[in-house]
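There's a structure below that I have some questions on.
Complex shown without one protein chain; remaining protein chains in place.
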Amino acid sequence: SEDVGEYALRLGDDALILAQRLGHWISRAPELEEDVALGNIALDQLGHARSLLTYAGAAWGKTEDELAYFRREPEFRSAHLFEQPNGDFAVTIVRQFIVSYYQYELYRRLTASTDATVAAIAAKAVKEVDYHRDHSAQWVLRLALGTDESRSRLLAGLRLLWPYVGELFEDDALTARLGDAAVAPSSMRADFDRLTNEVLTEAEIDVPDVPSALGGGRRGQHSEHLGYILAEMQVLAREYPGASW
Amino acid sequence: SEDVGEYALRLGDDALILAQRLGHWISRAPELEEDVALGNIALDQLGHARSLLTYAGAAWGKTEDELAYFRREPEFRSAHLFEQPNGDFAVTIVRQFIVSYYQYELYRRLTASTDATVAAIAAKAVKEVDYHRDHSAQWVLRLALGTDESRSRLLAGLRLLWPYVGELFEDDALTARLGDAAVAPSSMRADFDRLTNEVLTEAEIDVPDVPSALGGGRRGQHSEHLGYILAEMQVLAREYPGASW
Amino acid sequence: DAGQAYFDHVMAEDSRIEPRDWMPDAYRRTLVRQISQHAHSEIIGMQPEANWISRAPSLKRKAILMAKVQDEAGHGLYLYSAAETLGTSRDEMMGQLVAGKARYSSIFNYPTVTWADMGAIGWMVDGAAICNQVPLCRASYGPYGRAMVRVCKEESFHQRQGFEILLELANGNPAQKQMAQDAVNRWYAPSLMMFGPPDDDSPNSKQSMAWNIKRFSNDELRSRFVGMMAEQVRVLGLSLPDPEVRFNEDTKTWEHGPLDWEEFKQVLAGRGPCNAQRLERRRQAHDDGGWVREAATAYAAKMAAKNEAAA
Partner (left out) sequence: DAGQAYFDHVMAEDSRIEPRDWMPDAYRRTLVRQISQHAHSEIIGMQPEANWISRAPSLKRKAILMAKVQDEAGHGLYLYSAAETLGTSRDEMMGQLVAGKARYSSIFNYPTVTWADMGAIGWMVDGAAICNQVPLCRASYGPYGRAMVRVCKEESFHQRQGFEILLELANGNPAQKQMAQDAVNRWYAPSLMMFGPPDDDSPNSKQSMAWNIKRFSNDELRSRFVGMMAEQVRVLGLSLPDPEVRFNEDTKTWEHGPLDWEEFKQVLAGRGPCNAQRLERRRQAHDDGGWVREAATAYAAKMAAKNEAAA
């Protein structure tokens, strides 16, 4: 249905934009092991994006590439967190930390989706995202307890990105209509808070006390960053519309 | 003639790409005075670009905007130096230092071009570029003689960008054919060397001993940076071809 | 005492206080806060527009936009200078801004997502700023009033340019017209809220009026602005997203529909779409520029010592 398509589009756009962001680290990471690790995560996200966009496209007779390369900014459904710049390694790790704990709760529940395709995609994704969770949590600990500099950069990253957590857990008419085919975002918040808190506690960090940003990504209202991401991502495909690659 | 058009295109593309690079500093400069100063320089360069592209376009019946927004990368004629990333403030200052001393010699001679339009554009530009020269020389001195950090950043910037100096002074068939309508690039090298050397000597710096890069911008062979610059610069104009703004 | 008497006299005469004149501490503090907030707004206000410099769709528009954002840096400079005459240094004010301890106009915490936002900001946001600022050209503190004269002259130029951007879009293809209408819709309420809370919820206004650093109430200015917009939007062939805008023949003022003051407070409290981003970007530029400012200072000191030695 179009509703399921729209839902898949949200999740797919999150993953696609994140993959695009993470891909930038490959050849620029602090050590080779991280070129490999961040590359793996980017590839996983891109894989999820492809499955989700392919499924979403089925609702409107479009391919994954038509959706990725020929939609304009207000037609994207990514949440603001995924669009945020990489910043330094600490900012990227904080983004990963939030994303992976959120996506784990999401995909874990979606394995029981009444929509069989969504359930199948989630079943594959949840295992990969579990590894992303572990990767980010390890780095949160290393940076928090490593040196003064790494701790202060991590704290800055947390203050910078925590405002975008709220949007991930907002219910709306679509998630309500979808019922058990989807997950009510707000229903995941408690588990997200509990599990991220466990890591932050071990890292001797308090959850940042920062106001929540307004969001709007699910309605096509994006941060100023998305336009730049799309300009770069779509430039070649748009230059040769209809071409095959 | 088409030859003059091609020549104006080279100069115009240099100025356009530099304006695009410098424009990024506005709202990000180290102090407000520099937001204003770099903004002024960017505006001057953009002004030169518009005059030169308008004149170049006359040879092919195209407007400045058609040339700026609807050419592809190999059709651009900018030299590699202009495409180089802003880097830190020292890198930008080094780029400005090379560019403004080069452009000053160029426009000064072009005021005597046998092509009246080129001469008129040069007559206006040379005064503005003289100010750019002063601005960059002052900063070279401040950074060279300021603190250890500023000196070492300046030296790094010089090593990074000096390889791109050579391309600016290469003669080719076009400049040969144009004779006194243009300037033989190689004929400016001695004055450029002498005048930049005066500043570098006062700054207690030796001209960097680095190999020259291969260049090729005048033949449409560009650095990897230009594609990104154009993707961003052209995105909106290309999205609405034929629209008026 | 004599100082207070002179000050009161100046206020009564609607004349001007100059930097060396005696003034009440509260007057000084209020002015520093107001002028520095205004300066901060110019600086932070560069960001939403700088966001489109690289993507401006024609070279002419790119040049105009660049010049505009650069003017805003200039306004910041005049205003910080005016505030400095009251004994607070630019460094100190900048420090407060990047530490997140100073306010700036909330309007700049909204994102500029399309090119039409360049038009809407020029036409509506600068339009509202002008309504606010023209009376300040007669502010009782001399340096402030004089700075505002320069600022206002440039702002009205900017407003015209913003109007032109929207006019071109409104007369363009359907997608362009839609882009323009969409921008007007998004910026309408935030620009009305630029005049501050309704008069019955604006506690400091009375004192500022007495000191001649505020001339009209928030609601008076807002009403005047709505009237201006309502007339000009017809020229654009667009509409305001507020069916309740009308001229009240009885009160001879323009009226508008209710505004979402809850959102205003949210944004003011830091929950706007771009609060964190704007501040972080300013902080980054400030931090990244630290070594440059240090170098300039060190070089100036060396040159001064050299000249000293030579003299």
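Think of it as A, B and C in the order they're written, each chain with its own count starting at 1.
By definition in this document, contacts are C-beta pairs under 8 Å (C-beta built on N, C-alpha and C of every residue); 3 or more make two chains touch, one makes a residue touch a chain.
Since we're looking at a predicted model, the values are computed, not measured.
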Item to check | Contact set of the excluded chain (shown chains only) | outcome: A, B
Item to check | Among A:A68, A:V94, A:A182 or A:L226, residue touching the chain not depicted | outcome: A:A68
Item to check | Of B:Q20, B:T147, B:T175 or B:S223, the residue in touch with the unshown chain | outcome: B:S223
Next on the checklist: One chain is left out of this view; which of A:A58, A:A119, A:L141 or A:L195 touches it in the full complex?
Outcome noted: A:L141
Item to check | Contact residue for the chain not shown (choose from A:L81, A:A137, A:L178 or A:M233) | outcome: A:M233
Item to check | Residue numbers in chain B that touch the chain omitted from display | outcome: 73-74, 80, 159-160, 163, 210-216, 221-224, 227, 231
Item to check | In chain A, positions touching the absent partner | outcome: 16, 19-20, 23-24, 26-36, 39-40, 42-43, 46-47, 49-50, 53, 64-65, 68-69, 88-89, 141-143, 145-147, 149-150, 153, 232-233, 235-237, 240, 243-245
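The working rule: only the chains that are shown with their structure count from here on.
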Item to check | Topology of the chain contact graph, where touching chains are joined (line, ring, star, complete, other) | outcome: complete
Item to check | Interchain centroid distance [CA atoms averaged], chain A/chain C, Å | outcome: 36
Checklist entry - Where the CA atoms of chain A average out and where those of chain B average out, how many Å apart are those spots? => result 40
Checklist entry - Got the chain C residues that touch at least 2 other chains? => result 55
Checklist outcome for this item: Touching two or more other chains in chain A are residues 227, 231
